[in-house]
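Below: the structure, in structure tokens.
Left out: one protein chain. Kept in place: all the others.
Coming up: chain A.
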Amino acid sequence: MKMFKLIALKRHALTAISYLIPIVVSAGFCLAIGSLFGGQVMNSFHDDFRLVDALSTMGVLVLGMLPVVISTGISYSIADKPGIAPGFLTGLIAINIGAGFIGGFIGGYIAGYIALLLREKIKVPHWAEGLRPVLIIPLLSAFAMGLIMYYVVGTPIAAFTELLMNYLKNLNTSEKIVYGLIIGVLSGIDYGGPINKTVVMFLLSLGPNGYEPMAVMILASMVTPFGMTIAYFMQKIFSKNIYTHNEVETLKAAFPMGVCQITEGCYPIIFNDLLRCLIATGVGGAVGGAISMACGSATPAPAGGLFAMVTMVNPIQWFIALMAGSLATAIILFVLKKRVNLDDNNELTIDDEKDIDLDAIKIS
């Protein structure tokens, strides 16, 4: 029973992240394009401004709203429609008091469960039934969340966030390399999945302090497609066949996706050989991350792939780090992967399949 609860908690976060991804990507690209043509973030709209200024401003504005998206998403996942109002409000308060992403994340859970509780427990006389969803539940949940955010959880979270910021601001070079290494591994290791998105949100919540690790994150998302492509050429040079015909076809689509920082195109290859790919990606992310961080490459854009280079400080160093990381991924992959026949189709038989963990299945 406890297991189901944990799965449910995770599902709420993943649901919120699934709403977040298109928003992060669109805003990130707007910011990247704006920055490419020298767009400036505007504070006043009285004077003339250019389209690129609007793009940059829009990108920064939307990326700053992510605590709202995350808390609304979590709260909605928990309590369905009644969760939206308190979740929205909670995210706005989190921004307001400087509790940022962490505040939105924790607040979203509290808001959702409060809304759920009110929805289940509040009974009203028949004449007030219509008021329950439009007035009573939203008002009570908003009131409760306001109190909780401003008076209870908000201050410690804001203090913690500030502490974290100060710590990250004052890292020395060797600490930076370790930091880059960790961010590199975490961003790469689940191929654009929930861990990667958590890293993105965490970095966004750091504001300007997150610019250097953000460059690492972009790089780590790209080492897999780049590394796999390099490994493809290595198989030609060293005549050790590591990809099947199907996998080569997959790679043809996966590489251009990788240039745009989308790792998902590599999934079919990854799933055929999960463990070896994981090791290769982890090493590549770590190598690239450490180099990029040591060189001080930085970017405000959380998306954009190679195109994000235009928004970067020290882009050349970043590109070298990317290449070094990809090469590391390629070499590890090439050494670890078994020789395969070009025409194999990697269909698993039932005996090859992993046993199903009964705890993860819910039958009702």
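One rule holds for everything that comes next: a residue touches a chain if its C-beta (ideal position, glycine included) is under 8 Å from a C-beta of that chain, and two chains touch if they have at least 3 such contacts; residues count from 1.
Following the convention adopted for this analysis, contacts and distances are computed from a predicted model.
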Absent chain [UniProt protein name; select from "Tryptophan synthase alpha chain", "Alternate signal-mediated exported protein, CPF_0494 family", "protein-N(pi)-phosphohistidine--D-fructose phosphotransferase" or "NADH-quinone oxidoreductase subunit I"]: "protein-N(pi)-phosphohistidine--D-fructose phosphotransferase"
Residue among A:D47, A:E120 or A:D355 that touches the chain left out of view: A:D355
Which residue of A:P268, A:G296 or A:P315 touches the chain not shown here: A:P268
Option touching the unshown chain, where A:S35, A:S56, A:S77 or A:T311 are the choices: A:S77
Residue touching the undisplayed chain, where the options are A:G38, A:P133, A:P194 or A:P256: A:P194
Residues of chain A in contact with the chain not shown: 7, 11-12, 14-15, 17-18, 21-22, 76-77, 192-194, 197, 264-265, 267-268, 271, 348-350, 353-357, 360-364
